[in-house]
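Sending over a structure as structure tokens; questions will come in a sec.
Here the complex is missing a single protein chain, while all its other protein chains stay put.
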Amino acid sequence: MSSRWLGAWPAIPALLLLFVFFLYPVVRMLGFSIEGGTLDWYTKALGESLYLQVFWNTFEIAFWVTLICLLLGYPLGFLLATTTPGWATVGFIFVLLPLWTSVLVRTYAWMVLLGRNGVFNRMMLEAGLISDPVPMLNNFSGVLIGMVHVLLPYMVLPIYGAVRRVDPALVSAAEGLGASNSRIFRRVYLPLTLPGIFAGSVIVFVLSLGFFITPALLGGGRVVMLAVMIEQQIHQTLNWPFAAALSAVLLVFTLAVYAAAQRFTRSADA
Amino acid sequence: MATRPTGLKAADLKVSGLQKRYGDVVALDGVSLDIASGELLTILGPSGSGKTTLLKVVAGFEKPDAGDVRIDGADITALPPARRDIGMVFQHYALFPHLTVRANVAFPLEMRNVPRAEIDKRVSETLQLVELGGYEQRLPKQLSGGQQQRVALARAIVFNPRLLLLDEPFGALDRKLRETMQLEVRRLQRRLGLTTIFITHDQEEALVLSDRIAVMNKGRIQQVATTTEIYERPANDFVADFVGESNIFHGTVTEPGVVSLEGGRRLFANHSGKVGQRMGVLMRPERFGRGTNVFAGEVKEAVYLGVSFKLRIACDDGLELIVRQPARGPLPAPGTRVNVAIEPEDIHVF
Partner (left out) sequence: MNIMNLRRRQAMGLAGAAAMSGVAPALAQEPPKPAQIVVNHSGGSMGSAMRKAFFTGYEKKYGIRVVETSPADFGKLRAMVDSGNVEWDVTEIGGQDAIRAVEMKLVEKIDDKIVDRSKYPEKVRTPYVFASSVYTTIIGYRPDAFKNDSHPKSWADWWDVKKFPGARSMRNHPTDNLEFALIADGVPMDKVYPIDFDRAFKKLDQIKPHVNVWWSTGQQPAQLLLDKEVVLATGWNGRFYDIIKKGGPIAIEWNQGALKQGSFVIPRGAKNAYWGQKMLAEMSIPQQQAIYASELGYPGLNLESLNYVDAKVKPFLPTQYIDKQFWIDDSWYAENGTKALELWNAWLLKKA
């Protein structure tokens, strides 16, 4: 018993840090949301169609971002895990670049590329592919593109790790036993990298739920996510209890998603 | 006892002139081999000898730089592994960890689009054959090492391959289990009449299992022969040294029936060498007893091995010998003076 506790000592600084900078603020925030001993702010958050709509929007965007990240991230992670170390390094630089770039620079770059007079539209117009500029910015697709760009690394890295963990002998075995490439993928790689897919999807989904700057700048104001709403309550209307209630609901949803994914992964693992 | 799966189609294998380089490293340097239908050939060699590369080339995981691989006369050198119909058991089995025993064994049949009913039948037959009936729903990690080995074997033979490749399959098992499995594989292979290549670095295992052994070193086949021949009449130093315990010396034929070793010692030995020819001399430790060639010396080291004593003897003429003697009487203490002898016909000259 005592020795088990002794073993926990090295974790204490981290736990303390978590407590001071995470747990305590969260509890404070929850306290705000029920200030005055009333659940009115929760009733408002979950009762008014405006906020339900925003919750729904937020989940919808998070879902699409996760799906697109997965569709792009899986082949990318797979490629990085199976190519030569030299190419993998080059690939990683490209994948991780968005993480090292400021949001504003990134966002402005997308404006230059995707705008009505942006590089893509002008190229397509000149090539005669389209007769009017295609709106790619200041709408849902703009937000998706911007968010996918930022969140892709969070999908690629766990998948890369999962693919790397697949024993090459299993692939040889499947090949020797008569499996075509597509079957090797479906029967060996896909099931064995499922934990990586789950991990990446959960991270991307959860991060998407809290996204703020990208939807505000690339969505043209049409795409309203919950974080934007919370920001308004904190900075503009100064309704902190309501902001806290919205945050608490978001937190609960996030934890629920996490728990569900955790269960799913474990059952797939067993 | 389960019946023999139907429709077996064991084939003969012929590889010729195989070359394979990895950068500066020559992995295969002109390897040619013939394996008859139903034969078990062991490829024996130390690590880095090229035996694994040879296996990969046969299985199709590596393309040779030159040479070809033929099964029943048909050139399969360019064929991808999936289309070679070769069963393979990997070093660490390579069982699919996410699939049950049944699904693992069914895998090659599913890949061949065998009808479901047929799959069920053949999987259960094969599992019976390897004595794993009742384990269908287990996952590999719920099995012991020996059981995993059997699953791997079942998976490799369930689709009636033309050839079975075993890549050091017993390395991970403890000694006792290994011996059981060796005999079992041998029994199965004989019963099914499977043409089999078995790869090992363990010479004892090679002697137990094989019809013939091919000894490899530095990308070349050193000798292909029956087990007795490999042991009794190795073709060169490497084979003599690698297979079994040995006392190897070099000398010159000074007159018919006599080889004079470096250092002057004259040995009477049966050989067909000409006077002046340089030759190798092999004396197996267990062949010492009475004989024409007598060595006097002092015991340096003595080990009790149950059925025998193993002695290291420093002879008065400067030779050092490893000798085995039946374990009778007390173990000679170091320093004890002894005489050992060997008959000319027990000395192999090469």
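In order of appearance the chains are A and B, and numbering begins at 1 in each one.
To be clear about the criterion, contacts are C-beta pairs under 8 Å (C-beta built on N, C-alpha and C of every residue); 3 or more make two chains touch, one makes a residue touch a chain.
This structure is a prediction, so every number in the text was calculated from the model and none was measured.
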Touch partners, limited to displayed chains, of the chain removed from view: A
Hidden partner chain, touching residue among A:Ser102, A:Asn117 or A:Ser131: A:Asn117
Please pick, from A:Ile68, A:Ala81, A:Ala179 or A:Leu217, the residue that touches the omitted chain in the full complex. A:Leu217
Hidden partner chain, residues of subunit A it touches: 49-50, 53-54, 57, 111, 115-118, 135, 137-138, 216-217, 220-222, 224, 229, 232, 234-240
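Everything that follows uses one rule, which is that only the chains that are shown with their structure count from here on.
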Residues of subunit B touching subunit A in the complex: 59-61, 80-88, 90-92, 94, 96-98, 107-108, 111-112, 155, 159
Which residues of subunit A touch subunit B in the complex? 167, 169-170, 172-180, 183, 187-188, 191-192
